[in-house]
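One structure coming up, written as structure tokens, with questions to follow.
Note that this complex is displayed minus one protein chain, with the remaining chains in position.
The first chain written gets the first letter, and so on, giving A and B; residue counts start at 1 in each chain.
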Amino acid sequence: MSGVPMEHGLVLASILFALGIAGLICRRNMVFVLMSLEIMLNAAALAFIVGGTAWGQPEGQAMFLLVITLAAAEASVGLALLIQLHHRYKTLDVDAANRMHG
Amino acid sequence: MTLLWLILIPFIGGLLCWQGERFGEQAPRWIALGTMLMVLAITLGLWFYGDYHLPSLDPQGEAVRWTMEWQVAWIPRFGISIHLALDGLSLVLIALTGFLGILAVLCSWHEIVHRVGFFHLNLLWILGGVVGVFLAIDLFLFFFFWEMMLVPMYFLIALWGHSGSKGRTRIRAATKFFIYTQASGLLMLVSILGLVFANLAHTGEYSFDYATLMQTPLSDGLAMWLMLGFFIAFAVKLPVVPLHGWLPDAHAQAPTAGSVDLAGILLKTAAYGMLRFALPLFPEASQAFAPVAMGLGLLGIYYGALLACGQQDLKRLIAYTSISHMGFVLIGIYAGTELALQGVVMLMVAHAFSAAGLFIVSGQLYERLHTRDMREMGGLWGRLGSLPGFSLFFVAASLGMPGTANFLGEMMILFGAFPLVPWVVVLASGGLLLAAIYSLLLMQRVHFGPPQGKEHFADLDRREYLMMLTLTGLVLLFGLYPQPLLDTTGAAMLEVQQLFEGVAPLSSLAKGNQ
Partner (left out) sequence: MSLLPLTFLLPLAGTLVLALSRGRLGPRSSAVVGVVSVGLAALVTAWIGWHFVDSGVGGVDMTLWTWLSVGDFRPTIGLRLDGLSLTMIGIITGVGFLIHLFAAWYMQGEAGVTRFFAFMNLFVFSMLLLVLGDNMLLLFLGWEGVGLCSYLLIGYYYWTEANGWAAFKAFIVTRLGDVFLAIGLFLMFRELGTLNIAEILQRAPEVWAEGAWQAQLAALLILGGALGKSAQLPLHTWLADAMAGPTPVSALIHAATMVTAGVYLIARLHGVFELAPGVLYLVGLIGAVTLLLAGFAALAQTDIKRVLAYSTMSQIGYMFLALGVGAYDAAIFHLMMHGFFKALLFLSAGAVIVSCHHEQDMRRLGGLWRRLPLAYAGFVVGGAALAALPLVTAGFYSKDEILWEALAAGHGGLMLAGLIGAFLTSLYTLRLIIGTFHGEMKSDNARHAEPGRGLVHGLPLVVLAVLSTFLGAWIHPPLEAVLPTSPGAGVHGAGHTVLGIVAAATSLVGLGLGAWLFLTRWRWLSERVSTGWAARLWWLWHNAWGFDIAYDRLLVRPYRGLVRLLESDLIDRLLLLAAWLAWGLHRGLSLTQSGKMRYYAATMAAGVTLVLLVLVVSG
């Protein structure tokens, strides 16, 4: 296979994942939260690809397809929530929707 | 089969009351009244026709322990059966349940106006559960009924109770009641299971049967722990002082019928449990524990009485007096002489009547004055018709006036315990003085003093007058001629006494009289 070592791919995936989680924690705007989620999903998907490539197995790519589907579903639900949030609170700040606090 | 019907009738009656509400508000009341009358009638019939000088020997020389017995398998795999049995003690207490059930229905006739059917469902299910407790001699079944009577009681307090001052809502009182009794019931369950497993280790069979478990050999340490499990469960219900917290709240917030049942019967299930289970199952451990129990009894007498002296809420005052009286019961049970045990039965019956009387009086006062706060009363003697006279009578009964059954109960306990534990009795006698103080404080605050108004309140109507007169008559009857009652429970108490003192009782031997 190509000369990109597995470690490099995994490090890239980890960095992407860390970026995603940082975005998720720090951003309050729901659009960015959703984007961060997508990044995290893609980081995981990248890890699958890297792994599949490294061991020459097809499951990695199969999982990637699954993750894309999942991401699409997640995005649709997330966007629906976003519209609802905007509709009810006139804002995109997720912290506004904290009515389920204890 | 009769025994099963005694339990089933209240349950079926309860369901009928619930559905009977469709036919108007009065229907559930009459159905409930009829149901309890039926229970009482059956019990009195049993009393009349049964032989309560058991355990005795039948012609073949076999010991007969129970006057009536009924058994059918329930969960055979674990040796659990529906095993009911009747002797003098349970009969007296069931008769008491039937009678106070009638009173409870009667005294809520005008008090309860919301969800009448459901109210009577709960009321009758409590009573059914109590009858079950008094009849069950399978320990699992006993536990089942023991827990079962809590739930309707919870609803009774939570749904139809009065809310007191701040922080003393009826929901809180109901919850407190439920948690106390539920937690202590758990301890009892652990003890029952411990006993069953000890028996399993010994005989290789599961059994929850009373007679079988009584034969289980136990090491001293284990017996003490198991006994404590039972004792704590009963101590919460009696109540014994450090565990009494639920009682004043529950009483104060419960509707009149609830208080009558609570003071009149539910507290008695605890004393019954001690007499039927804690002592006979673990005689040596109980004997060793007796000094502590009597100490707790003394504490209860004084603590309850002193707190009663400081209450402003009429029903809380009466509730604390119950704690004080139950201290005498505890001393009597653990003194364990025949006279003291008979005194315990006497005091239980007497306290059921007098406490019920006082709670009904306070309920009637509440209906007229719409308050239970004694600071807002005073000088009511001339303004209430014959109600003050009856309060006076029940107050006199609760302070142990001779001629009332309460006097005999207390005196029999003290006379019976004195040869064994003179100092405990001397100290307990001090409780008689405190009883006079709190009882007369009640009179002074409610009926004496300058009247706080001119208008007269409604006199007792015929229903109320009849209730009070019947209670008065019974207190006096048992105070002056208690022998029929004592004869009925005599044999059962003798059995407990012999077990307690380590003499092999008649029922375990098929030989001559001990």
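By definition in this document, a residue touches a chain if its C-beta (ideal position, glycine included) is under 8 Å from a C-beta of that chain, and two chains touch if they have at least 3 such contacts.
Remember, it's a predicted structure, so these values are computed and weren't measured experimentally.
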Which residue of B:L100, B:M412, B:L474 or B:V496 touches the chain not shown here: B:M412
Chain not shown: contacting residue from B:Q26, B:T203 or B:S386: B:S386
Hidden partner chain, touching residue among B:M224, B:M467 or B:L486: B:L486
Option touching the unshown chain, where B:T2, B:S163, B:T371 or B:Q444 are the choices: B:Q444
Hidden partner chain, residues of subunit A it touches: 21, 24-26, 28, 33, 94-95, 97-102
For subunit B, the residues touching the chain missing from this view: 241-245, 248, 303, 306-307, 309-311, 338-339, 342, 379, 381-382, 385-386, 389, 392, 396, 401-403, 407-408, 411-412, 414-416, 418-419, 422, 425-426, 429-430, 432-433, 436-437, 440-441, 443-444, 447-451, 459, 465, 480-483, 486, 490
